[in-house]
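Only a portion of the chains appears, each positioned as in the full assembly.
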């Protein structure tokens, strides 16, 4: 039995009744799907940092999976709903830049999903539009859509990297939108007044010291060994970070 | 293969070792079941607000699903364990009002689940009683039970709506136990000293403004655009809300 993986990438939080309603809307249409909550604490209402985080996660998604992305401050407005196909994977979500990382590639195809507003709540298109669309894509239904040129989508002109903090994790480590592979190991980053040197791993630095390293997604990440970069350094999503 | 959906509706939090133990107790008895954690942060120890939230979620549950509800401050006392059947769905949990929304309907049938106290821990009937009962219902076992008249269950006499805040979500939005469809759009609600006007969606109000709207469950919900109603307005579960 083919059991496609469907990822949810949202800013809903791990709690609350929202993810379960989305999962229901998917599974009643595609009972064979498997749901993985890839991220439920994307920066709230913030498609731009979310887009760079999603871009860094792409290599780690299962082949032929479907990702439903719901970071959607424009819900209830006339922003479009999208289906994208790239490298064998499909992506469903709002046209607000969340999928910007896919738009550089000439292999990416895009469609607008045609919605019937009568069936939509004003505030929860994850349940009413995006998860059902994934269900129809994988199930027996049909998804009404029309091709869109990808260069016209929001985010098509965004840069490949973002010199800002894009996510702060459970441990208080701060991911940036910069790819570590583009910087030499002796690069010193500035984060406000703080200068950050590269270390290979947490075991290399004394407790309490701030440093940068290549994280497991290939991004420049700032950490304080056995501490939190957000409280210690005052870092938050959107804080600029730049090489000296 | 029939793969029934089993919802968990609890106040356990998204973390901790409790949900995984419940899921195990279910799956060893009914390996074909699929678990959806519908809600893990129901108001702790508070069956009444939880009941109105659960009632609002009913239309969004999958057909023929089973819901295991564990908001259970009376665990370890002699409160009864229940099985309810309503509209093709089944519900398992304590007799403390959590399922009050089902008790108005003449189509609802109720049973007391007969427990063997020797097999129960004093504090975790989710794992020891309710999840195993769902497993036996869906699996090969048999569930010992006796019919109960639904009008004798806790919550049978509760009102259809509750003029209080019943849940505060990840974003700081505050759901009430009032159905928006019963109020005209020009209704002004009072929440303490604050007067709240209706807006259609977040995009309709400037950042920082408090308002009410019909949420995706059909309830009157209070929000502050790009802010939190709980910290800004001092709202918490149990705060009264009433139309002027």
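Lettered A and B in written order, each chain numbered from 1.
FYI, contacts are C-beta pairs under 8 Å (C-beta built on N, C-alpha and C of every residue); 3 or more make two chains touch, one makes a residue touch a chain.
Quick caveat: nothing in here was measured; it's all calculated off a predicted structure.
Asker: With 2 copies in place, how many does the full complex contain?
Answerer: 3
Convention: only the chains that are shown with their structure count from here on.
Asker: Could you work out how far the Cα centre of chain A sits from that of chain B, in whole Å?
Answerer: For chain A versus chain B, the centre distance works out to 30 Å.
Asker: With touch defined as at the start, can you tell me which chain B residues reach chain A in the complex?
Answerer: It comes out as residues 3, 5, 7, 13-14, 34, 36-41, 53, 57, 60-63, 169-171, 200-203, 213-217, 226.
Asker: Chain B touches which residues of chain A in the complex?
Answerer: The contact residues of chain A facing chain B are 12-21, 23-25, 27-28, 31, 44-45, 73-77, 121-124, 127-128.
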